[in-house]
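The complex appears here minus one protein chain, its other protein chains still in place.
Letters A, B, C, D and E name the chains as they come in the text, with residue numbers starting at 1 for each one.
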Amino acid sequence: MARILVINPNTTASMTATIAEAARSVASPATEIVARNPEDGPVSIESHYDEAISAAAMLQEIRRGEAEGFDGFVIACFGDPGLLAAREMATGPVIGIAEAAMHAASFIATKFSVVTTLSRTCVIAEHLVRNYGVEHFCAGIRACDVPVLALEDESSGAYQLIADECRRAIAEDGANAIVLGCGGMADLTARLQAEIGVPVIDGVTAAVKFVESLVGLGLRTSKHGDLAFPGPKTYSGAFSQYAPSQH
Amino acid sequence: MARILVINPNTTASMTATIAEAARSVASPATEIVARNPEDGPVSIESHYDEAISAAAMLQEIRRGEAEGFDGFVIACFGDPGLLAAREMATGPVIGIAEAAMHAASFIATKFSVVTTLSRTCVIAEHLVRNYGVEHFCAGIRACDVPVLALEDESSGAYQLIADECRRAIAEDGANAIVLGCGGMADLTARLQAEIGVPVIDGVTAAVKFVESLVGLGLRTSKHGDLAFPGPKTYSGAFSQYAPSQH
Amino acid sequence: MARILVINPNTTASMTATIAEAARSVASPATEIVARNPEDGPVSIESHYDEAISAAAMLQEIRRGEAEGFDGFVIACFGDPGLLAAREMATGPVIGIAEAAMHAASFIATKFSVVTTLSRTCVIAEHLVRNYGVEHFCAGIRACDVPVLALEDESSGAYQLIADECRRAIAEDGANAIVLGCGGMADLTARLQAEIGVPVIDGVTAAVKFVESLVGLGLRTSKHGDLAFPGPKTYSGAFSQYAPSQH
Amino acid sequence: MARILVINPNTTASMTATIAEAARSVASPATEIVARNPEDGPVSIESHYDEAISAAAMLQEIRRGEAEGFDGFVIACFGDPGLLAAREMATGPVIGIAEAAMHAASFIATKFSVVTTLSRTCVIAEHLVRNYGVEHFCAGIRACDVPVLALEDESSGAYQLIADECRRAIAEDGANAIVLGCGGMADLTARLQAEIGVPVIDGVTAAVKFVESLVGLGLRTSKHGDLAFPGPKTYSGAFSQYAPSQH
Amino acid sequence: MARILVINPNTTASMTATIAEAARSVASPATEIVARNPEDGPVSIESHYDEAISAAAMLQEIRRGEAEGFDGFVIACFGDPGLLAAREMATGPVIGIAEAAMHAASFIATKFSVVTTLSRTCVIAEHLVRNYGVEHFCAGIRACDVPVLALEDESSGAYQLIADECRRAIAEDGANAIVLGCGGMADLTARLQAEIGVPVIDGVTAAVKFVESLVGLGLRTSKHGDLAFPGPKTYSGAFSQYAPSQH
Partner (left out) sequence: MARILVINPNTTASMTATIAEAARSVASPATEIVARNPEDGPVSIESHYDEAISAAAMLQEIRRGEAEGFDGFVIACFGDPGLLAAREMATGPVIGIAEAAMHAASFIATKFSVVTTLSRTCVIAEHLVRNYGVEHFCAGIRACDVPVLALEDESSGAYQLIADECRRAIAEDGANAIVLGCGGMADLTARLQAEIGVPVIDGVTAAVKFVESLVGLGLRTSKHGDLAFPGPKTYSGAFSQYAPSQH
């Protein structure tokens, strides 16, 4: 049995609930999903700055989860903030939802487009595409200029904007799969896939299955070298409780 | 419940048995694993030529498996022969074991080395590393010059040669994980990992879990565009029975 | 004097005749061109699956040609199926027509576009562009959605569709040369070049000249390492006669 | 006249003093250098985790500096933590010391090696090399396994270890310039350069000059698109005071 | 105090004056700017051929300037002709204006477009983008089909054509900064920046500041290895006076 902690790095509890529901909908019977968000930090993540601050708060959830013995972790924000730092702090595997979705897309399609929220976040996805080595699989990165929190509001018309952008990605980019660029879109996947006619990949569910897979394979984060636990060290002031402890 | 067909593209039944056992050892209770090898083709795959011929035979197993309604497929040879052709012929996901192992490694380590059989197959792995976009994660590709079939023979000393090469990969390449470069090594994973102290990733088991994941996510091979079923067409002569049929 | 075997990997004899005629039109007086197609396999190659099956049949023509002492080989299908396997089986040089055309284009132009048959084959050309390192020379890959066998039928209007796509490549991609993306287009080169005003490169003729060049230079496929003859090995069943023999 | 804020993202004041002295030693007479470190966070930065936490604290110094009207900013940690987030929060230019040193090296040499502190930080430098596009200029990334704070202690023998590693970089990597991989090495540059005979580049001083340059050119961070000020947004809990305000 | 020689590689003195004025407008009080052009060579540089010939003449200015003891050099043509050869002949730093502008853009923006003169020079800029490693920062390279010398003629309407192309770069390429692709545009920067609303970067001024920076840092061209002074050697005929002398 695997216990997986799914961390929504923003502080909006309703989005955490959406994410939790999506995670549980795909988890194996033997998997326990716990979904949390930090109490500290931005209510949504739509800039490098939001990412940087939320990463610090998210990492505290990793620490806490590690102490509680979780077998693996999902970082449920499409920018995968703090991913390598989280791997340093965790024994089990840690996967980001952008990472999971992009890799999954490369398994079933030759070209995917990312459809995300605000235009200014496209550059974040673009950097991830390069970091994960999927440049040749990525046909486009598109924003529908829906703020993240509008996804929580059914009257916002967000679904239609997203569906339209997906259709443009297929027609104009030549995409044959869609990667949804926000954890808050996890509940739209099935409906979108049914309507637009190509696979639609949500990172939350993909990450849950991949963490389950790694746990099932007995694969944990390598603690030899680059991702070893940070050595114990003094942290000053307001961050003193963030200091890495002895392993 | 998922029914997964694991195809060993060479014709050596004992290796198919090894692969099947590894596959079943990680499969979820709800997954049925069927492992097969073609009756036609090379007894082991150690060259581009062996790959090319085995790909044709392997594709017939995909066709047969597709007709039998399998939910997903694993190509259990580290060169991932015929992968894109297999995706064209399959409704469900198809994953190669090199692909699975390399992606898994990138989830838990910053640098992996591949440890494979014969030197002449290193160039095959090198091309896959580029095709899958994991150049920046790959610290080295190493052969221990053990023929594939020697893996089936405990008296061959193969295990020790592989373990030694893994240790050199860690010391000389800076690898912090090992990817095993042959489906026939699947039974060595646990022992190697225990001895060498870094994660050791076998593609057979990794591919089974990733196919399970995709099936669990409802993600199938995209049939829009590049990977659509090949159109019906005449095939001549000895290959007439290989002709794609109407979908 | 060089004896070059030009292999059309599909089984359509009329296309082989077109290819042979193109090959002879550029061969040196001292070169003997023999053009063949396998009797087994697809009548045209328009998918990864068609490629994989035709590669097996094509390789038998390489084996036969090698036994007959040909000095060099051309694989006359734009996907260059089985190229590295063919090199393993051959003493002399082996060149694919996509490879030849793309390299030739890089010698006389800064940007070429590929104009090919069906859209679904564009991804094959795209992978070759990467494998051959000509990404920076390739301005676009375009399909005119003419099936391969329509090229054999003058009434199909194929010529006009191809010419129109070439013009769009010049205008929209900024191409200053065109690479024709199918062996069956070899007879259109001169007319196209005269009409569209930029160099038009057919891979069949380019490959013949490059194989002639390598033969004239005394350069054969390197048998040291990666492309050495495959070792002798048992092949089972229907493929038993494909087994590599002792060298 | 330019007022430049140099931020040491760790909390060790003696290192901030070293950095300040180096910065002032190269600043133009018309430039005012202010050097600060956050009060909160790690005493040194030697892991992704240290980086992630220090980035949050560093960004508060950017906010404060922006409010005080600084003309430009230097992030004086070789991992350039929080660089893009800092650019979002700043009107003037923001440069990281790794970025500055790597670019400077490419102006005066064909190959540089980075010589840094702990081995586990090499992967951070490696990622920056890729992000900044200097792969072809980087001959190697080497650690001398000196902890960052040992640089502050003359009796640690750090200087000699660094000098030895620089010599190995020249001999073994073929480097013709050295980039020092830690802000705390800023005071060693002149001595090292005199002893090892190739240019030695410290990022602190390079970044100060490049920020001065950009200020002198009237070039500020582009506020069109990706690096625009983050929109005003609620931040919860302990990070509530980090919320971006209206611009 | 730094003495910087700014070399306009073409022979048009009025353009040299424009460049000199721009250079002086940003130079520090302690910097002396000398601007020169060769007497021999093309009146403008608009092709690879113009570049090749002007490079020879420009290098004589480097030799002369080196003999006169200049502290650093700027090559004020956007193709950066002869840059590495100039570095071999110089003790101090040498920077090309394309190099300077592209690096500066990467410090303040995520995406820049180059706006240059004639279409046929775009390929030159494209090669520089790759050589300098800024592919991921470059959103587009655009020509406004204004001949270089038309920039000297106010009645040519060049300004408006350039401004329009900049606006298209922002709208169509997603650029958030503009790099001007000709030394002769140096006097347009401020007006363009004010009108189009994103940073506009001229290479002449950027290069002057970066050379000043390197001089201020005590960084000279590495004379270890690749960029060492060429050994003394006989040059024949008309180029006999170009022969490198003993250092």
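In this text, a residue touches a chain if its C-beta (ideal position, glycine included) is under 8 Å from a C-beta of that chain, and two chains touch if they have at least 3 such contacts.
None of these values were measured; they are calculated from a predicted model.
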item	value
Touch with the omitted chain, as defined above, among E:Glu51, E:Asp173 or E:Asp202	E:Glu51
Contact residue for the chain not shown (choose from C:Arg3, C:Arg24, C:Arg64 or C:His136)	C:His136
Which of D:Thr18, D:Thr110 or D:Gln193 contacts the chain that the document leaves out	D:Thr110
Residue in contact with the excluded chain [from C:Ile95, C:Leu118 or C:Ala143]	C:Ile95
Interface with the undisplayed chain - residues on subunit E	11, 38-44, 46-53, 55-57, 59, 82, 84-85, 87-89, 119-120, 122-123, 127, 130-131, 225-226, 228, 230-231, 233-240, 242-244
Those residues of subunit C which, in the complete complex, touch the missing chain	26, 28-30, 84, 87, 93, 95, 99, 103-104, 106-111, 132-137, 170, 174, 176-177, 190, 193, 197-199, 201, 205-206, 209-210, 212-214, 216-222, 224-227
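By definition in this document, only the chains that are shown with their structure count from here on.
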item	value
Taking each chain's C-alpha mean as its centre, the one farthest from subunit D	C
Taking each chain's C-alpha mean as its centre, the one farthest from subunit B	E
Whole-Å separation of chain centres (CA-atom averages), subunit D against subunit E	27
Distance between the centres, which are taken as Cα means, of subunit D and subunit C, whole angstrom	52
Where subunit B touches two or more other chains, by residue	84, 87, 110-111, 136, 225-226
